[in-house]
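Of the protein chains in this complex, one is absent; all others appear in place.
Order of writing sets the labels: A, B and C. Residues in every chain begin at 1.
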Amino acid sequence: MCGVIGICSDGVAWEAYRALLAIQHRGQNSAGILTMNDKFYRKQGDGLVSEVFQNYPLDELKGKKGIAHVRYPTAGTDPASEVQPLFINYPYGLALAHNGNITNCEELKGFLREKRRSLQTDSDSEILLNVLADKISKHGLDEALGQTLDLVDGSYSSVMLLGKDEGSVIGFRDRHGIRPLVIGKKETECGTNYMVCSESVGLDVTGYELVRDVKPGEAVYFSNGSMRSKQLHPPKPAHCIFEYVYFSRPDSVIEGQSVYEVRFKLGENIDFDKDVDAVIPVPDTARTAALGFSLKYDIPYREGLIKNRYIGRTFIMPTQRYRESAVIEKLNVIRKEVSGKRIALVDDSIVRGTTSRRLVNLLKRYGAKEVHFVSSCPPITNPCFYGIDMTIKNELIASKGTDGIEKKINADSVTYQSIDGLVKAIGLPRSHLCLACLTGDYPTCMTCERVKELGQARENERNNWKEPRR
Amino acid sequence: MCGVIGICSDGVAWEAYRALLAIQHRGQNSAGILTMNDKFYRKQGDGLVSEVFQNYPLDELKGKKGIAHVRYPTAGTDPASEVQPLFINYPYGLALAHNGNITNCEELKGFLREKRRSLQTDSDSEILLNVLADKISKHGLDEALGQTLDLVDGSYSSVMLLGKDEGSVIGFRDRHGIRPLVIGKKETECGTNYMVCSESVGLDVTGYELVRDVKPGEAVYFSNGSMRSKQLHPPKPAHCIFEYVYFSRPDSVIEGQSVYEVRFKLGENIDFDKDVDAVIPVPDTARTAALGFSLKYDIPYREGLIKNRYIGRTFIMPTQRYRESAVIEKLNVIRKEVSGKRIALVDDSIVRGTTSRRLVNLLKRYGAKEVHFVSSCPPITNPCFYGIDMTIKNELIASKGTDGIEKKINADSVTYQSIDGLVKAIGLPRSHLCLACLTGDYPTCMTCERVKELGQARENERNNWKEPRR
Amino acid sequence: MCGVIGICSDGVAWEAYRALLAIQHRGQNSAGILTMNDKFYRKQGDGLVSEVFQNYPLDELKGKKGIAHVRYPTAGTDPASEVQPLFINYPYGLALAHNGNITNCEELKGFLREKRRSLQTDSDSEILLNVLADKISKHGLDEALGQTLDLVDGSYSSVMLLGKDEGSVIGFRDRHGIRPLVIGKKETECGTNYMVCSESVGLDVTGYELVRDVKPGEAVYFSNGSMRSKQLHPPKPAHCIFEYVYFSRPDSVIEGQSVYEVRFKLGENIDFDKDVDAVIPVPDTARTAALGFSLKYDIPYREGLIKNRYIGRTFIMPTQRYRESAVIEKLNVIRKEVSGKRIALVDDSIVRGTTSRRLVNLLKRYGAKEVHFVSSCPPITNPCFYGIDMTIKNELIASKGTDGIEKKINADSVTYQSIDGLVKAIGLPRSHLCLACLTGDYPTCMTCERVKELGQARENERNNWKEPRR
Partner (left out) sequence: MCGVIGICSDGVAWEAYRALLAIQHRGQNSAGILTMNDKFYRKQGDGLVSEVFQNYPLDELKGKKGIAHVRYPTAGTDPASEVQPLFINYPYGLALAHNGNITNCEELKGFLREKRRSLQTDSDSEILLNVLADKISKHGLDEALGQTLDLVDGSYSSVMLLGKDEGSVIGFRDRHGIRPLVIGKKETECGTNYMVCSESVGLDVTGYELVRDVKPGEAVYFSNGSMRSKQLHPPKPAHCIFEYVYFSRPDSVIEGQSVYEVRFKLGENIDFDKDVDAVIPVPDTARTAALGFSLKYDIPYREGLIKNRYIGRTFIMPTQRYRESAVIEKLNVIRKEVSGKRIALVDDSIVRGTTSRRLVNLLKRYGAKEVHFVSSCPPITNPCFYGIDMTIKNELIASKGTDGIEKKINADSVTYQSIDGLVKAIGLPRSHLCLACLTGDYPTCMTCERVKELGQARENERNNWKEPRR
C-alpha cells in the first residue's frame, strides 16, 4: 500500500505536494518528490508529507515534470534506503515511484545479476526500476515497457520519469490493473497539464479533472502538453476489492465507481436479522456503510465511539502487537448510546479479529446488553500478495472458516457481507475484480510454492522489522 | 484555550502523557510535564504532545506528583518563553499550569512591580504564578489562595505543584468556574491516586473514575493518597457554553452533563422550517448535532463532506488569513450526496462567517440546489475574554445583528439555535452559564474600558503574531 | 574551571559572543549569554560556543547589559539543568555566571532550606545565586554582597546581572581572589563601555583595554557608562598558580603578569643536568616553557610531536579512562627528531601520570634513545577544591612523593620545577599565591573533615558521570 503521482505541469512541485497530502492515507512512513529539467531534483524523507516538507522551499524542485510517492513498509527491511522515488542515472536518468507488490522477485534478481545490475535493497521497487533500466538501455521505450510487463509478475501501478530528450512522465499498470491509477487533465493559460495519481482525490485538490483510469496493461506518456497511450498487453482486469472496502478515501472514484457509494451499498446489501437498538460504526472507515445499513433496516444510527485524532494510526502498523493496542487507545465510548442497549457494531472488515474482539469488549465494559458485529466485507480467508498488509494466512481469523467466530471475538453474533453483495455494491463485473483474499483465486501466476515462499518471506520481514527511529 | 492536568500517583509521568494526548484538542501549540520528588523535573517543548515527547524517556520525570499542560497561543507574544508548566524556585519551588485568561493583567503587573517580582513574558500565566508566589511567601496556603482569587479577575481553572513539605498538587477554579476542571480517583495496590484534568476524557484513558467537578471558587489539595478541599469563595457559577458547543470532546462530561448528549439535543432543539433533501454535518464537531437534527425532522443524514485528516487544524490557527484557507483545504465533497439536492448544512456555530461562506460555496460548486445553513449555537455577538479565541468584536459576523446574514455567507437561509434551546440542551440553570458571547453580559468585572483595552490588546497581539518556527 | 563575562555596552551580545570564543578553552561543555533591558533574554546550550550560537540571530539578545559563561563539568550531576548563566525572577530578576567552586555547600543548603528556597540542581552556582537572592531581598546591595562573602567559602570570581532600576552588571571575587577576573574599558561614540572577564584575552578580541584585576574581596558595579567599586572584605590574595602553569591562555595577563612570560621563565628556572640532544614540548601548552628551557640550556628546540587538531580535548574529559586515550590519539611523532636521540620532553605538569607514561612510551616506540621528562610545575601532591579538575588525592601520581616516579612513567629521569622556581617565575609574593595543590596549605577554611567530604563527593560525581548526549 503506497501512493504514486506523476505530473506534467507548470506547477509540478506544489501540485505534487498537495496531491501527496490528499493520498497520505496510502502511506505515512515516508514521502518524496522528484522533478526534472536538465537535471533531476529530489526531496524525500521518513515521516508524514507535512513533516518531510516542513520548511522546505518547494521551488528548489525545478522543472515541469515530476513524480512523487508516499510509502508504508510492506516489503523490504531497511526503511531508510527505500524512500521513493528511486533514481538511477543510466540510461538517460530514470526514476520510479511504485505502488503494488512484485511476486517473482527471486527470479528477477537472477535476471539482473546476469545483467551486472547491482541491487542495494530488498525492495521490489528497485527490482522493477532496474528491469526497466536494462530494457530501456537496449530497446525502444514501448518495447521495453512491454517486455517488462512480460517479465514482472504481481501488482504495479507505477509512475516513471525518463530523462530522454525533453523528458517524459509515464504511468503504467500491470495487465490486471490490481492497484488503481487515474488520469487527470487541467487546462491553464500555459497549456494542458496532466497528472496520474493513485486516487482521484489527488486530482480534486489540485484542480485537475478526472479523465479516466489508466487501463490494465496500458502505458500513458506525458510530455509538454500532450498525452500518448499504448496498450502494451490485452487487459485482464482484476481490480482490488479492498480499495473499495477499506483502503481508498470515500471521496475517490475508482474504475468509475464512487467509493462512498460503494460503501453505502455495502451497508444496504448486508443480510441482517437481529433485533438491535442502534447502529454504531467504527470510525472513520465504517461510517458510510453503517449509514446505508441503518437506512435499510431503519435502525437508529449513533456515533457511540469517539476517536482521538491525536494518537497514531492503526492498520498500517507493521507488527501485530503494536497494531492491537493502537486501535483501542484511540477510541472512547459515549456511555449513553451504549449502556443497556443492543448494538449493531459495523466495521469495514474483520482481518485478524483482535481489534474486533477489543471493540466488542470495550462496548460491553460500558454496559452494552448485546453486541452484534457486522462486517461490510465477506470473510477474509486468504493472504494478499498484491500490496494489502494481510500477508500471513494463519493470522487471518477466518482462514479456517467462520464457525464460532462470534465466540472468538466475544460478540453475540457476527454477520458478514456476502461475496455477491460485495460485487453488486461495487458495480463491476465479478470477473473484473480480484477477490483472492476472499476466494484464494489469485489473478497472477501464484503457484503453491510461490505462495509459500512469499508467506514465509513476509513473516521474516515482520520479525526483523524495527520501528523507525523517528 | 488550553488544557491542564494535575496528578498525585505512582505513575505520574506516564499518566500525564496519556492524559495530555486525550486533551490534545485543547491546544496543539506546546506541551509540557513537570514532576517533583526532592527536586523538580521538567520536559516541555513546542508542538504536539507526540512530537514533544517523541523518544523521550518518561521515567526521567521522577516522583509521584506532577502537573501538565497543552497550550495554544491566545495571549502573549513570544511563544518560546511561555511553554508551560511555569516554575519558580521561591518560595519552596512552585509550578503552575493555567487554563483561562486573566482580565486585569495591567493592575496585577503594578502590584508585582511593587513586590520586586520581575516578569519575563507577557503571559497572564506568569502573572498568576507570581501573585501566588508572593502570597504564599507571606501567608498560609489557604489564605494565599483566597487572596489570589480576590485579586485576580478573569477565568482560571489551574493546577499548581508546591514543593512545601512532601509536596502537593493543587487544583483551583475562579469563583465563576468558567473553564472546566474535574477530579478523578483510582484505587491501586499502592493506595489512592488522584487526578484533576480539564476534561473527563483525561481520566478515561488513564483508568481514573470521575468523582466530580472542582467547584467554582474551590481549591482541592492532593498529597500522598489523600484529598482535602477548601471553598475559598462562595461559588457564582458561570460555565462557558462554548465548551459544550464546540471546544470540548463529545465524550467528555462537564458539570455532570455529557457533551455528546448536549450536542444531540442542540440538534433537536433547533427550530427549522425548510424543505430539504438531506442533512450534512460539517465534520467532525457538528456530527452529533446533525444526527439529533436529522432525527427530529426525519431528514436523511448524509456524510457529504469528507475530511482529510492529514492537513493541519482550523479554529486554532491564530490569524484570520491562515484559518480561512485551512478549513476548506481539508474538505472534499461526495458529489452524489450534494448534486441537485437541497441541503441542510449543520455546523456547530458561525463565528467570523468566512468558513461558513466557503462551505456554502463549496457545496454549490458541486451542484447543491439549495444550501440552508444551520448553526447549533445562537448568534455570537460579543467577544470572549475568558479563553475562547473570538476576542475581536468586529470580526464576529453577527456582532451587529443577523439580518441579511444568509447573503453574507451566500446561503439560501440561515437558522440559528435560540438561547433557550441552548440552555435547555445543556441542562444547567441559565444563571449558572456564561452566555457573554451571546448576550454581552460578562460574569466578571468587565468595565467598558477594560473591554476596550483587552480588545485592543488582542488585536495587537494578533498583528504581532509570528508563525512558530517549527 | 569555567569562564565568565560581564558587559555593559552598546554591543553586548556580539561582544559577549566574541569574548566567549576567546575564553572557550576554559570550558567546552556548554555556553550561554543572558542580556537585559526591561526583560531578560537568554540563549544557551550544550556544546562549543560556535555550536550553541550557530545560526542564532544575536540581536535577539537585546539590551545593553549582559553576562555570559562557558562551562565544563566539575561539580553537579545533571548537565542539562546547569547550563549557565542561571536566572531567578525574585527579587528584581537576578542572573549569575560563576567561575570557581564553593566548598561549604552542605552548610549553605541548610541555610537555604530555612529560607524556603528550593534548589533544583547539585550545582554550587545555584547555591551562590540563591544566597545572593535571599540577601538582596532583605538588604542593600553592598551589604548583601558583603554578607554573601562571609557566608560562602571557596573560590568564586563571578558576574551578576541585577534587574533593579535600570539594571547593573556586577563582578566580584572571593576574598582570596583564587580565580582570575579582569576589568576592561572601551570608549566609543556612545560613551564608555565596561567588561569584566575571566581572562584578558576576552578584552583583546573586543577592543577593550585592560584596566586592572578585580581585587580579592572586591565588587565592581557597572551601569550606563559608569563604574563603581566597593571593597567588601580586606583582601587575602591567594591566586591559583595553575592558571599560569596550564589553564589560562599564554596571551592572557593575570594580576599584571603575562602568562607567556611566566611560562618562559618556568622553562628557564628548571634545574636540569642531563645530556640530551633535543628539547621537545608537548603541544600546545608546554611550548613556551620548552622554549625558555631550550634557551637556558642551549639545547635545540624541536617540534617532534604533531597534534591533530580535529580530535577532541584532553584534560577536560571527566573520566580517567576517556582522558587517557584522548591525549595520545591526538599526537603523532616526527620520527627524524626522535629516532636514536636523547630527548628532554617538556610538559606543563604531571597530574595523574598516565598521559606522561604514554607520551614517553610513544617516543620510545619511535626509537628515542633516552626520554627525560621535564615538568614545568612542581610535584602536585594535593587535590584542588577550587575549580581545577584534580580533586581526588589518590589519583595524583605524586601524592605520596616522587620517589621512583621515573619508573612509573617509564622515563629515564624526571625533573620537576621547584616551588621557588615557580614563585619566581610568576613574580608575585609567595604569600599571594594559592599553592595548595603543591603544599596542602589551603587558603580557605578546609578542615580535614571537609577535605574528606569533598573528595568523596567528587569521586561519587565522577562515578555517576555520563557522557553528554551530544
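What we mean here is this: a residue touches a chain if its C-beta (ideal position, glycine included) is under 8 Å from a C-beta of that chain, and two chains touch if they have at least 3 such contacts.
Every value quoted in this text rests on a predicted model; they were computed, and no experiment measured them.
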Q | Selected from A:Gly47, A:Gly63 or A:Pro91 as touching the chain missing from the view | A | A:Pro91
Q: Based on the whole complex, identify which of C:Asp153, C:Asp174 or C:Asp204 touches the chain you can't see.
A: C:Asp204
Q: Consider the whole complex, including the chain that is not shown, and state which of C:Glu106, C:Asp251, C:Asp420 or C:Asp441 touches that chain.
A: C:Asp251
Q: Pick out which of C:Ser50, C:Thr188 or C:Ser226 touches the chain that's been left out of the picture.
A: C:Ser50
(Q) Of the residues C:Cys190, C:Ile311 or C:Cys445, I need the one that contacts the missing chain. (A) C:Ile311
Q: State which residues belonging to chain C touch the missing partner chain.
A: 21-22, 24-25, 48-50, 54, 201, 204-205, 249-251, 258, 260-261, 284, 287-288, 291, 295, 300-303, 306, 308-312, 329, 332-337, 470
(Q) For review purposes, identify every residue of chain A that touches the missing chain, sorted by number. (A) 39-40, 88-93, 116-121, 130, 133, 137, 163-164
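Criterion: only the chains that are shown with their structure count from here on.
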**Q.** Rounded Å distance between chain A and chain C, as computed from the means of their C-alpha atoms
**A.** 62
Q) Between chain B and chain C, what is the separation of their C-alpha centroids in Å? A) 52
Q: Could you list which residues of chain B touch at least two other chains?
A: none
